[in-house]
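Complex shown without one protein chain; remaining protein chains in place.
This part shows chain A:
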Amino acid sequence: MFVRGLKRKCFDGEEDIEGSLAGIKAIPSYNLQRQSLLDMSLVKLQLCHMLVEPNLCRSVLIANTVRQIQEEMTQDGTWQMINTQSTGQASLDRLVSTDILCRSSREQAEGKHVSGYSTFNKDFESDQAQDSSETMSTASSVQASRNLQSNAWEMENPQENKGNFQKSLDQIFETLENKSPNSVEDLFSEVDSSYYDFDTMLTGMMSNTKMGHCDGLETFSSPTTTASNSNCKSDLNELDHIVEILVES
């Protein structure tokens, strides 16, 4: 049915997506679909950076879809659930997760994102089969989808810690959570305004070289406070220092 080479397996049961929260058994399926749509949309927005100059209409439509999903998730409390998963973790973990993101972004700069995307789809399919059990609660279904995402990343960077990537996603959601109801703007918020503002991201305008998708990822992942950034850097330096000592001995 689809363009050759592109695997497609997506929830086409419109009835499921459109239904209200009819019952406990229906909820995991709907939430999982919605989550996968959100994930897919975020990936699409990141991929925008690869193009000659991204199609602004397409980017705006995808961004609006992300907003819709986030609004609905906020309304039915699913957003809160994701947040409770991440709170209670040590602040150090948070910093480490930022570090992982920075590192993986740099490594992604070589341009393996396309394969990453299809890997994502492939893993998604296999996990989808696993997750069809109806006894799952909402919380664990969200967990499962994040497991799946970390699997996808693992295939690219085997040395990455699975748990760390989950925390990276927490980072993204936390940023969105902290700023609700307008948290989606943080997706496009300015870290360094001359480089990362919404216009920049959507029109692919960057200061120097052609970007890879990692730039979008950096935009998503950047904490809203600069203090976290500097903490990240100092932790990085510390880690480097420690590693240096260990290696030398």
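In this section, a residue touches a chain if its C-beta (ideal position, glycine included) is under 8 Å from a C-beta of that chain, and two chains touch if they have at least 3 such contacts; residues count from 1.
Keep in mind that, in the parts below, contacts and distances are computed from a predicted model.
Of the candidates "Serine/threonine-protein phosphatase 2A 55 kDa regulatory subunit B", "Dolichyl-phosphate-mannose--protein mannosyltransferase", "Phosphatidate cytidylyltransferase" or "U6 snRNA-associated Sm-like protein LSm1", the chain left out of this view carries the UniProt protein name "Serine/threonine-protein phosphatase 2A 55 kDa regulatory subunit B". Seen from chain A, the chain kept out of the figure touches residues 1-4, 6, 8, 10-14, 17-18, 33-34, 37, 40, 44, 52-53, 55-58, 60-61, 63-65, 68-69, 121, 185, 188-189, 197-199, 202-206, 208-210.
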